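If you scroll down you'll find the structure; I have some questions about it.
Excluded from the complex is one protein chain; the other protein chains are retained at their positions.
Presenting chain A:
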Amino acid sequence: MADTGLHNATVYHDATRNLQGKISLSDVNIFYGEKQAIHDVSMDIPDRSVTAFIGPSGCGKSTILRSINRMNETIDIARTTGSVKIDGEEINSRSVDPVILRARVGMVFQKPNPFPKSIYDNVAYGPRIHGLASSRSELDGVVETSLRKAGLWDEVADRLDQPGTGLSGGQQQRLVIARAIAVSPEVILMDEPCSALDPIATAKIEELIDELRENYCIVIVTHSMAQAARVSQMTAFFHMGDLVEYGPTEDIFTNPHESRTQDYITGRFG
């Protein structure tokens, strides 16, 4: 195998070097108390495409994902250094309101977490608090469009007043995606969005992700290598807080340059 001779240094594939990044991380270090969880991560994540973060449990992929909408700030002992820019604008600067930031950078979690409200209110919640709709009919429009984009409209159109928690797991996850879309985000972060879903519901979410990438920058953390291969255009492999290798998904899964990546994706780790 090709030995790059580089250790603890990221291997960037050639095609990655000329990326027009939507999100740009440079020298990001993240600490939980004394413990350093992320070491000097720098990468450009392209717009209108899906970037997958893969790696073993505890490698830091979720931590890095959460640094893109300052979710780590909700953990008291977490501390971040380095720079995270979206469209060239530093998101860690004091002038950026994290609430506004999280509307621009939506997030979908492992377990679907609809509010204990109606399907309609779940989707209307964001537009209401951000004042994105001036009339009831406008709000109706936003709810319908969001549910349609999330591929859920046909299944719920006649029961919008029913509680969101009454939907199936796959439907709840699409409802949560509709809720994220409703505030017109630019970036959607997904942390293991399908791990609690059956294969059919997973396929629907993957199809949805593929449609959404026409309009959004999507970053997904997944434990399923097959899912990363199916949905993403770019793949980043993390190990023990290092970004080990970053490149086009096809390259990573057919011809990884770094032996740690090779060992992980072929199931030879540890």
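Keep in mind that, in the parts below, a contact is a pair of C-beta atoms (placed from the backbone, for glycine too) under 8 Å apart; a residue touches a chain by one contact, two chains touch by 3 or more; residues count from 1.
Criterion: contacts and distances are computed from a predicted model.
Asker: Suppose you had to identify the omitted chain by its UniProt name; would it be "RNA polymerase sigma factor", "Phosphoribosylformylglycinamidine synthase subunit PurQ", "NADH-quinone oxidoreductase subunit K" or "Phosphate-specific transport system accessory protein PhoU"?
Answerer: UniProt lists the chain left out of the view as "Phosphate-specific transport system accessory protein PhoU".
Asker: For chain A, which residues lie in contact with the unshown chain of the complex?
Answerer: 1-2, 225-226, 229, 253-256, 261-263, 265-270
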